[in-house]
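All protein chains but one are shown at their positions in the complex.
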Amino acid sequence: MGYIYTMKKRVVCFPITSRIHYARQKHLLEKLNRHSKIDLQLVVGGSVLLDKYGERFLPAIQQSGLNIRDTLFNVVDGGSHIAMAKTAGLTALEFANSLHKLNPDIVVIRGDRFEQLAIAMVAAYLNKTVAHIEGGDLSGTIDESVRHAITKLSHLHFVTNEDARRRVIKMGERPGAVFNVGSPEVEFAAKVDPKRDGRFVNKAGAGPQIDVNKRFLMVLYHPVTTERNNRGKTEALLRAVDALNLPAIWFWPNSDAGTNEIAKAIRVYREHGKLKNNKIRFVTDLLPEDFIGLLRKTSVLVGNSSSGIKEASYFGIPAVNIGSRQKGRLRAENVLDVGNNQSAIAKAINTQLKHGAYPRSKIYYQPGTSDKIVKALSRAKLYAQKTFHEVIANNANNKLKVK
Amino acid sequence: MGYIYTMKKRVVCFPITSRIHYARQKHLLEKLNRHSKIDLQLVVGGSVLLDKYGERFLPAIQQSGLNIRDTLFNVVDGGSHIAMAKTAGLTALEFANSLHKLNPDIVVIRGDRFEQLAIAMVAAYLNKTVAHIEGGDLSGTIDESVRHAITKLSHLHFVTNEDARRRVIKMGERPGAVFNVGSPEVEFAAKVDPKRDGRFVNKAGAGPQIDVNKRFLMVLYHPVTTERNNRGKTEALLRAVDALNLPAIWFWPNSDAGTNEIAKAIRVYREHGKLKNNKIRFVTDLLPEDFIGLLRKTSVLVGNSSSGIKEASYFGIPAVNIGSRQKGRLRAENVLDVGNNQSAIAKAINTQLKHGAYPRSKIYYQPGTSDKIVKALSRAKLYAQKTFHEVIANNANNKLKVK
Amino acid sequence: MGYIYTMKKRVVCFPITSRIHYARQKHLLEKLNRHSKIDLQLVVGGSVLLDKYGERFLPAIQQSGLNIRDTLFNVVDGGSHIAMAKTAGLTALEFANSLHKLNPDIVVIRGDRFEQLAIAMVAAYLNKTVAHIEGGDLSGTIDESVRHAITKLSHLHFVTNEDARRRVIKMGERPGAVFNVGSPEVEFAAKVDPKRDGRFVNKAGAGPQIDVNKRFLMVLYHPVTTERNNRGKTEALLRAVDALNLPAIWFWPNSDAGTNEIAKAIRVYREHGKLKNNKIRFVTDLLPEDFIGLLRKTSVLVGNSSSGIKEASYFGIPAVNIGSRQKGRLRAENVLDVGNNQSAIAKAINTQLKHGAYPRSKIYYQPGTSDKIVKALSRAKLYAQKTFHEVIANNANNKLKVK
Partner (left out) sequence: MGYIYTMKKRVVCFPITSRIHYARQKHLLEKLNRHSKIDLQLVVGGSVLLDKYGERFLPAIQQSGLNIRDTLFNVVDGGSHIAMAKTAGLTALEFANSLHKLNPDIVVIRGDRFEQLAIAMVAAYLNKTVAHIEGGDLSGTIDESVRHAITKLSHLHFVTNEDARRRVIKMGERPGAVFNVGSPEVEFAAKVDPKRDGRFVNKAGAGPQIDVNKRFLMVLYHPVTTERNNRGKTEALLRAVDALNLPAIWFWPNSDAGTNEIAKAIRVYREHGKLKNNKIRFVTDLLPEDFIGLLRKTSVLVGNSSSGIKEASYFGIPAVNIGSRQKGRLRAENVLDVGNNQSAIAKAINTQLKHGAYPRSKIYYQPGTSDKIVKALSRAKLYAQKTFHEVIANNANNKLKVK
């Protein structure tokens, strides 16, 4: 007669505080959820719970079979710097409670959103092993500081490119804990059903219908929290896109400091008839597959989202990247950088329209990204106390030696 | 005839959340306060406001002529990991409000206490220029992660030694923003009136009187938040000190995760007659000058405080450093490292008693530390957006080049 | 030679967490601000600080010469019950800090909004003398519980009618501390310049222009937090008003549990073309004088705001009061009560349209309301400890005797 050996599962907590934390890692989350030795805990907060930032995500997560263990309303309303700072404080308070109660072995932090640093902080204080996805990249806005501070609180690092790996190690992280696995969002994008064409966008948001089989623009423009005049910059972009008189899909911004300014610019332009042509459809959110479907169809992706640099590069979609938000981020040839000036933006969009599709790039793509992360999470040694690894770089070949 | 030119003063906010933030920088704070072009704002929180951690500091600060602009009760009671994590959250919420209202140009973060990271985070989110004192050092406990995360949120770095400077730059900080100025606490210690002999200790705390002109031990033992069994380790130390049967002054620990365990160990040992010899005086706090007065007189400083490594090295006072808390910290020859074992601790104390005084070391000392910090704070360029500086190290001479 | 005797001013703190706290007491606030023996402190939080609830109030307060001592972002985003409960918690935390620092003699609580109970609670815990305006009234929704709980935390009571006075005393309050002074909002309404006709509404909000000299409706509809289906009830009202095909001005709801449902109903109806006639103008906020100007011009005030019962009664404006929100509130003949049924609402509006203006009522009006409050606040004895006053009512003449 036999017996049943039940190994204790490794408990992995995944805090989701923005739609992108789900959208960009849907594939990874599904793999974690199906793994026989992992118990995946989702804790959902932030704009995912707020109607005004979209009402499709929470039901989608709930129906996906993922295990939501806590929902935490942690957003202090305002869309300003003080609201953002206080949201971080409230996030720390609430996720401390939740992590204490759920008691996971590992907490997975994603990217560089400001709330995620608050969660990484309390996870570290609770002696959890912290894993970080997408460290070592460079960018502008507060994300640049947030990303590296999370790195210094994390024990495991899943970076998306070799430059990032090198930087994370130079910052003192143990090389054996830094895994270059490629970008989960590009892996996800690569796997979306080619038939998905994004026409669902016409059931979301408000404005004119968009024929996704004809030329159209997509606009994703988020605040730069470290700069002034997000409102004026948004208005310049609104005027530039409006003047082009092309069908366009404009996505409302994330919840950040400066969101209030961007929202006000859009609201005033829409409601007070300041847009001359009625060609822009405004959308709060689309499910991840619909977003990728649209992205594959768009003529030019305009704005300052990393999607223009990451997902768009994989498909060779022309991108116009505005301002400083993505400064320093590794990019392929599909990206045309431009300042916040209306005519410069218009000119850049026209340049990209004329150019058309670029060759597909794999700078952020690796096959098996999610599998690699899942494997590392299921096997990694758990520990709390970090040690700084001193690095001696060799100028000649730029290979790293570790003391 | 002349005219009066009134330059707007630079507003510098100094959050004090622990007695050491005042004690170790008293000299710096006084210099900032007297500077004609600086408006110094003190915001006081943490254990400084709590009777049980000592009642001398708040009045001392108030009487010193320093300008307390806000007092914030931000400690969630418990002394456990969850209490520490929630304290960080509450700290972020409260200091966000206070910094928003006080609107300083620069926020100065000191060292590596867990609440200071929460403050650095919200200061960065509010687009303040963040200055950090004592980055780049190495240690154990959660302080190790906290210190480096603060570095990545800071714009100005006042490090205390050359190794620390090198590390901060390797982590991507701009070399021109990293100042090796020596340790403010060692500068302060060097300036304390030599007549101050610490005998005030007999009016503080509880237990037998200590003759500060005879042989006596000082014990400073804090929790290591990333390890288990702080209680058992404290008991081993209590037994070791008690068995030596020497007069000793034992300072209650900081407010951290594990403080509850250390406090319980001390309470149970004291109140249930588990100490065989009645030679230990337990003290919650001493004013900085009295502490240094005592330190100069003690035979051996025992425990895991950085005072054993920093201030004690300057005076050549023998130190027994227990456990992992100061792991990696640059040290002079006065420090004898030992594990958490009772007999090993006893043996190490005896070794140091026999050895007696060491040569004075200046590894952490520079003249004019505070002057250098004040000067830099009064002149530094103010900005919010950080940029990662890529470094190419040259193996041969260990000088740094920056791209 | 003489000497100058400077009496210490009495410090009165007025927390404003909703536009109505300013709008309905503008006259009182101005009187308090001008009083030679009162130092008025305004602390502003809640929806007043949030663009989406209107951007005119904060500048208006700032320009009015009133002294804003603190602005506190205290709204947890969501518009749901949990967001409302957490907003109350955050409000308590933040106002505790603010009241502790400002250290007023008296804190004035207005009405029955849920955040005001949180403020009354912490004011009482800080041993402040708490004054309450508009206790003793009856209503539906959570306001009913909130109002009476505030009464039991308050030391001074400014009620607006005799029934309310009787109830407050029966609840155990000291009769000498209960002042029937009439309604500050009706006093304010009575004083608004008759030339102010509200046509500014056409510069606020979105939708068709409204000719304020012709027939038009005003709609103010807020959630009932203790009931379900605020969305469905809002849709019924939208359909009823739309079908009447009359020009209408619809005000967005307060920030409360259920606001998310009402906002969604409006958004979906507007953006998805569910409104057949384009006659409704949607407005977030109007300054108090413009609101009263409009009210005096409207044919019927529809919804469940107390304005339909209080201010409207003074002008004899017909009101259609929907649902349970104002249940039990003392009312004049201008009010026609109706359930949440679409056709019933339509019928009631038509009835009121046919009826036209009612006689002006003074059930909530007294001359000198603000003067009476200011006088009492400037003279009242300050104390913390409350005592329950046992009441013996005399059936015959309904006069109250107190033991």
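Per-chain residue numbering starts at 1, and chain names A, B and C are given in the order in which the chains are listed.
Heads up, the rule we're going with is that a contact is a pair of C-beta atoms (placed from the backbone, for glycine too) under 8 Å apart; a residue touches a chain by one contact, two chains touch by 3 or more.
A quick note: this is a predicted structure, and the numbers were derived from the prediction, not measured.
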If the hidden chain were put back, which of C:23, C:84 or C:217 would touch it? C:84
Sort through B:49, B:189 or B:363 and give me the one touching the missing partner chain. B:49
Which of C:29, C:44 or C:92 touches the missing chain? It is C:92
Among listed residues B:116, B:260 or B:299, the absent chain is touched only by B:260
What does the interface between subunit C and the hidden chain look like in terms of residue numbers? 81-82, 84-86, 88-94, 96-97, 99-100, 114, 117-118, 121-122, 124-127, 138, 140-142, 144-145, 148-153, 167, 170-172, 225-227, 257, 324, 327-328, 384-388, 390-395
Contact with the hidden chain only, please: which subunit A residues? 70, 72, 93-94, 97, 101
What residue numbers in subunit B mark contact with the hidden partner chain? 49-52, 55, 73-80, 82-83, 86, 90, 205-206, 260, 263-264, 271-272
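Convention: only the chains that are shown with their structure count from here on.
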Of all chains, the one whose CA centroid lies most distant from that of subunit C is B
Mean-CA-position distance for subunit B and subunit A (Å): 37
Once you find the CA centre of subunit A and the CA centre of subunit C, what distance in Å lies between them? 42
Give me the residue numbers in subunit C that touch at least two other chains, ranges are fine. none
